[in-house]
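The complex is shown incomplete by one protein chain, all other protein chains being positioned as in the whole.
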Amino acid sequence: MSNIIGLIFISIGFAFDVFGCLGLVRLPDVYNRLQAATKCVTLGTCSILFGTFLIVGLTSAGIKALLCIIFLILTSPVAAHAIARGAHRAGVKLWEGSVIDRYAEDKEGEA
Amino acid sequence: MKRATWLIGAVILVSIITLILLRPFPFLFYPDLPYIGFLGRALYIVILACILCLYRIWRGPTGADRIVAIDILGIMIVGLCAILTVSTGRSWYIDIGIAWALQSFISTLALSKYLEGRGFDE
Partner (left out) sequence: MKSKIVLFLVAYLVWALLNWAPDWQHLLVGIFIAWFVAFMTGDLFITRPHILKHPQRYWYFLVEYLPKFLWECLKANVDVAYRVLHPDLPINPGIVKVKTTLKADTALTFLANSITLTPGTLSVDIDRDNGVLYVHWIDVKEKDVEAATKIIVERFEKMLRKVFE
């Protein structure tokens, strides 16, 4: 029974991985790509790891999969935040269709 | 025009995934383990996603796009290692996954600092 639930979790993980990479290809600028890719791929990989835990059971590999889930959820938003801030400071422009950019306005006011 | 390109892309993607799921691929693994049929084929779907990432690394207009794609590729290889753990039955693949996640996070931080144009000592 837990094997079947694990296979369902792994299939959901595959689907979200493919959606995230599709967003990486289709969306227009760095920040939108970062949003789609970070959210979808993080949840997809966590779902694959949780399915692995359900199939393997409470052995050493299963415990390591759970630790890996906690580590990914803690670190991947930090990495996304660092890339977004670095890209904005390096002068990467937003997409032409963007509505508003408060960050650039405030930084010009300081300088 | 936009709808037409969307339709062509969707048809290509769906046909590739159907081909992967229907046609028996040559497996890298032992045929007597459980779930080898489904997981052995679904592994190729993750490889397809990795190829989409590689397109963004190859064709990124700015450096930030390439860094995003490298980060996402690192997270996806962790998932690949988890699937290999189930489908081959060797539990040390998940060790590679943990080490890869740590190393990928640190390299992403270093690359974003480099992008920001300041030194590493801050």
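Which chain is which? They are A and B, in the order written, and residues in each are numbered from 1.
As a working rule, a contact is a pair of C-beta atoms (placed from the backbone, for glycine too) under 8 Å apart; a residue touches a chain by one contact, two chains touch by 3 or more.
Quick caveat: nothing in here was measured; it's all calculated off a predicted structure.
Novice: With the missing chain put back, which residues of chain B would touch it? List them for me.
Specialist: The list for chain B reads 2-3, 6-7.
Novice: Can you list, in ascending order, the chain A residues touching the missing chain?
Specialist: Residues 16, 19-20, 22-23, 26-29, 31-32, 34-36, 38-40, 42-43, 59-60, 63-64, 67, 73-74, 77-78, 80-81, 84-85, 88, 94-95, 97-104, 106 of chain A touch the chain that is not shown.
Definition applied: only the chains that are shown with their structure count from here on.
Novice: Given the complex with chain B, which residues does chain A contribute to the contact?
Specialist: 3, 7, 10-11, 13-14, 17-18, 20-22, 24-25, 30, 33-34, 37-38, 41-42, 44-45, 48-49, 52, 55-56, 59-61, 64-65, 67-68, 71-72, 75-76, 78-80, 82-83, 85-87, 89-90, 92
Novice: Quick check on the complex: what are the chain B residues that touch chain A?
Specialist: Those residues of chain B that touch chain A are 13, 17, 34-35, 38-39, 42, 45-46, 48-50, 52-53, 55-56, 62-65, 67-69, 71-72, 75-76, 78-79, 82-83, 85-86, 91, 94-95, 97-98, 101-102, 105, 108-109, 112-113, 115-117.
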